[in-house]
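The complex appears here minus one protein chain, its other protein chains still in place.
What follows is chain A.
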Amino acid sequence: MLELKNINKSFNGRPVLKNVTLTIEDGKTLAIVGPSGVGKTTLLRIISGLEQADSGTMIWNGKPTTAQAMRKQGIIGVVFQNFELFPNLSVMRNITLAPTLQGVDQQQADATAKKLLDQLALTDQEKAYPYSLSGGQKQRVAIARALALNPQILLYDEPTSALDPLLRENVAEMVNQFKASGMTQVVVTHDMDFAKSVADTTYHVGKGGDDQ
């Protein structure tokens, strides 16, 4: 369980996040919602350590922690809005690069990657390069890349925005499947219908609150 307490963040003196307090429950899906520009991505970037909060605390399973410490422990996985796959690497290598750099041996990493690719219906794309993939395939590679490091929490930024609207339900289905297998997930989205279809809890940025 990850708790955020009184997170504040301003850009150039303009407050974006004000006393954000929320809890990411194990095995649940939290939707972080709000209109565009309200600070959802900023919040996700603070949790993943890409942005530093001005004040506030994070508590992991009862103990105070930092985004950097969580990264070292491999707690957080991130799926970016535009996926940020590595264009110079094959799908397989996109997934195995980080694990092998962290000491997993290549065979083990390949086996894990193959399993993930099978689960995500990407078996045939193993040797492909990102440019040749559809939006939905890119997203699933990005998910596989994050999952290969066995994170405890998976964060998604606007998972429906870069896709064909028809794929929205597929994404919801996928998120719900991961939940069924025990994954803890945080979905940042401005799409309320999508949020409703996946969320156990919803946090409205800007309004400062939950509605369960």
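Observations
As a convention for this text, a residue touches a chain if its C-beta (ideal position, glycine included) is under 8 Å from a C-beta of that chain, and two chains touch if they have at least 3 such contacts; residues count from 1.
As a working rule, contacts and distances are computed from a predicted model.
Only one chain is not pictured, and the protein name UniProt records for it, out of "Amino acid ABC transporter permease", "Carbon-monoxide dehydrogenase small subunit", "V-type ATP synthase alpha chain" or "Ferredoxin", is "Amino acid ABC transporter permease".
Only one of the listed residues, A:9, A:40 or A:145, touches the absent chain: A:145.
Listed residues A:6, A:19, A:55 or A:82: the one in touch with the omitted chain is A:82. By the touch criterion stated above, the residues of chain A touching the omitted chain are 48-50, 71-72, 74, 76-78, 80, 82, 84-89, 97-98, 101-102, 129-131, 145-146, 149.
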